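What you see is the complex with one protein chain gone and the rest in place.
Chain naming follows the written order as A and B, and within any one chain the residues start at number 1.
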Amino acid sequence: MTPLLRLFGKPWIWSWLASFIVWFLTIMVTLGASTIGVSQAALTFAAFSVIVGLGQMFVITLGPGNIDLSVPATMTFAGTVALKLMNVENGMILPGLLATIVIGLVVGLCNYSLIKALRIPPIIATLSMSFIVQSAAIWTNRGLRIKPPSVLADFATSNTLGAPNVAIVALLLSILAWFLLEKTIYGRWISAIGQSMPAARMAGIPVDGVRFVTYLFCAVLASVAGYLLACFSGGAALNMGSEYLLMSIAVVVIGGTAVAGGDSNVPGIWGASLFMFLVVSMLNTYGLGAGIRLIMTGLIIISVIMLAGGRRAGMR
Amino acid sequence: MNGIQKAVIAVDGAKVSFGAVKALDGVTLRVMPGECVGLVGHNGAGKSTIVSVINGGLTPQVGSVASDGERLERYGINAARVRGVRCVFQELSLCPNLSIVENTRIMHRDLGGFGWRTRAEKIIEQSLDTVFPGHNIGSSRAVGDLSIAERQMVEIAMAFSDAGIAPRLVILDEPTSSLDASLARQMLDHVRRFVAAGGSVIFISHILHEILETSDRIVVMKDGRVVAERPAHGFDHHGLVEAMGTVAKEETGQRSSREQPTAPLILSHQAAGLSFTAHEGEIIGLAGLAGHGQTELLLALHAAQSSNWRPERDPLVTFVAGDRRLNGVFELWSILRNFSIASLGDLSRRGLILAQEEETKGADWKRRIEIRTPDLDNRILSLSGGNQQKVLFARALATRARIVLMDDPMRGVDVGTKQEVYKIIREEAARGRTFVWYSTEMDEVRLCDRVYVFREGRIMDELAADAVNETNIIAASFSGVPA
Partner (left out) sequence: MTFRLSSDAMRLAIPALSLTLLLAAVFWLQPRAMSYVGLNLLFNLAVPIALATIAQMIVMAVNDLDLSMGTFVSFIACVTATFLRDTPVTGVLILVGAIATYAGLGVVIHLRNLPSIVVTLGMSFVWGGLAVLLLPAPGGQSPDWVRWLMTVKPPLAPMAIVASIIIAAVAHLVVMRSSLGVLIRGIGGNPRSVERAGWSIVAARGAAYGLAGFFAVLAGIALVGLTTSADANIALRYTLLSIAGVILGGGEFIGGRVSPIGAVIGALTLTLAGSFLSFLRISADWQIGAQGAILIIVLAFRLMLNRLEKQEKGR
């Protein structure tokens, strides 16, 4: 097998290839004049999907039925509380971040307690939890729009060496996630659980402990994404998370992570997130509306899952 | 009159093999109208395979199936149903979420149309009343709500029920296993009535006196062959047990006589029946008919010794799966990862996997138990079944666990591999490791120092040293025979 062929065997290459093509088509409209602008915007907006998607990917890796529907509510709640706590004071940035992480931990804890204590499927547990968290967000928000502290707002909207800061944060988190998955026992364990829970149990893996930590991790990533998104957009809005429910699942699937669990893919999340944003901007550039963009997104997800399903069946 | 002309089902010279394992090695079986054929044999004798051939679930590679003198080329489940072949399986073959009436609707395809509920109700209640008079089962109850005995009764009644196509041959595979004595009596009486009215029955049971008094003819199977076939009155308990065993095969030999355990006790467990104990360096066999509680004991031993919440540095037990696909291999992974998953604690520092040490250990074990692959980074599914099983053995043996639990791991493994693994087990036992080994194969059970025999979820007997032999084990597995 040549190196090039091997590269094409990687599940993440397709999302990268697709986003590159879309990127190219977009900048060609302005004959390259918009290159930097489009790229920076893509990196910025992809960053939020990446952070949320990473958490969702860990959960989906745990195997069929594992999915966290409380992501959007957690984002909104964390963003709202953090901005309220910081109250536009630069000195409160760190406590705000801490509060964000604590919110993530609490939501994750509640999620897994429900799954375990009520023995209900993760979908319904995280769904009922999301109702409560969403309400908590509405209650905290009360329609007031508090601005983020100036330092934080600047940080979230500016670039370092041409790269958006939020994208750098997302990159660091991605490296952490990749490291966890590839180099640590924990990564092996979640992959094993995703492939076969009974086999994992019989191999001596502490299944409940690992799943618990994974749900915590997902919720913390969601709340951090909410914190950053609220700072980036100059305040928390009650519907700021809603887009990310389907988005977080879509980027995981398009990115080449196995929907049936056990096989995760960090680079693919980036490819898929960039792609999702670039498709929007390309269609906008060409004057096509949101409707077409949504339909295309849906068709892409369905074709990806059809292809992936076919590939797997062919391997056997 | 020619026998084949008359037979409801005649299987001739059927051979079926799964990979290297010969499940049926030229079986000829004829079932006449108005006859109850008792079918007995120990694990792996080929009983369930011949049943699958008769009910159309399996096509023999060699041999033929004929019915009413007509050779059937394209015999399948639907063809069998049309000819009135019905089957009661040990596993649940009804939908637990549906009521009894609704299950009747599913089972009889051409029952539809307005008012099907009334018709289905009549059919199933009639059948229940006939087979189990005074049964007290309301036909509107959901199958999932029934007790195991009631469920079994419904399955049996369903097989004897008549909705257009009358049942002609009913196969009963351990039908009385969850019925109490009086219900079993009712069922056996019905079998006799059904047979007297010209129906045919194939009857499989581990309760020998049932077989002896209900069957007209008894067929004894062993190793995929029919080893004895006589009218029922030609057998008695003792004769049946002997026929199931190896007739002329020297008993001892393979098992090197080892010192009986004076070694310290390492594990004890209060199971149903006799209590379970294990000593250091012992090879303990769990025997009896398949599915009589051996796997459950292994799972209970494992669950009692491992935590679901915290990682364990020094587990006492480790597990070798028998059902590789269900709870053994991780299909997406390489051989190396499959091997190392249980001993990652020793191959890492502060949660970080030491890739170098993992590879060294993998290569070491690859040599020790000769996993045949050019590269440990190949996917696990690239290996043959036997080599996959070796990887699972290596996974367990590479841990520091003092006790290895084995859940019939040699199913479908070729003979060469088996011998290699037996050698490793003996070596490891000599070093002080304890093995708890559930096996459905007599040759393996004979390798053990001590054997617990299971029947109906309980440990019924304990055999040690020279008492570990085929006759004793078969006698203890089948009730109605003094051990």
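Heads up, the rule we're going with is that a contact is a pair of C-beta atoms (placed from the backbone, for glycine too) under 8 Å apart; a residue touches a chain by one contact, two chains touch by 3 or more.
Since this is a predicted model, take the numbers as computed values, not measurements.
S.K.: Can you list the shown chains that the omitted chain is in contact with?
M.R.: Per the contact definition above, the missing chain touches A, B.
S.K.: Per the definition of touch given earlier, which of A:26, A:39, A:61 or A:130 contacts the omitted chain?
M.R.: Hidden-chain contact among the options goes to A:130.
S.K.: Quick one: which of B:98, B:227 or B:354 touches the chain that's been left out?
M.R.: B:98
S.K.: In the full complex, which bits of subunit A touch the chain not displayed? Write them out.
M.R.: Against the left-out chain, subunit A lists 64-65, 67, 69, 114, 117-121, 123-124, 127-132, 134-136, 138-139, 142, 242, 246, 249-250, 253, 259-260, 289-302, 305-306, 309-310, 313.
S.K.: Given the full complex, what residues of subunit B touch the hidden partner chain?
M.R.: 77-78, 81, 92-99, 102-103, 105-109, 112, 116-117, 136, 138, 140-142, 144-145, 147
Please note the rule applied: only the chains that are shown with their structure count from here on.
S.K.: Using mean C-alpha positions as chain centres, tell me how far subunit A is from subunit B in Å, no decimals.
M.R.: A distance of 46 Å separates the two centres.
S.K.: Tell me, which parts of subunit B touch subunit A in their complex?
M.R.: 302, 306-312, 315, 318-319, 321, 326-333, 337, 341-342, 344-345, 348, 351-353, 395, 399
S.K.: Report the residues of subunit A in contact with subunit B in the complex, numbered from low to high.
M.R.: 183-186, 188, 191-192, 195-196, 198-209, 212, 258, 262-263
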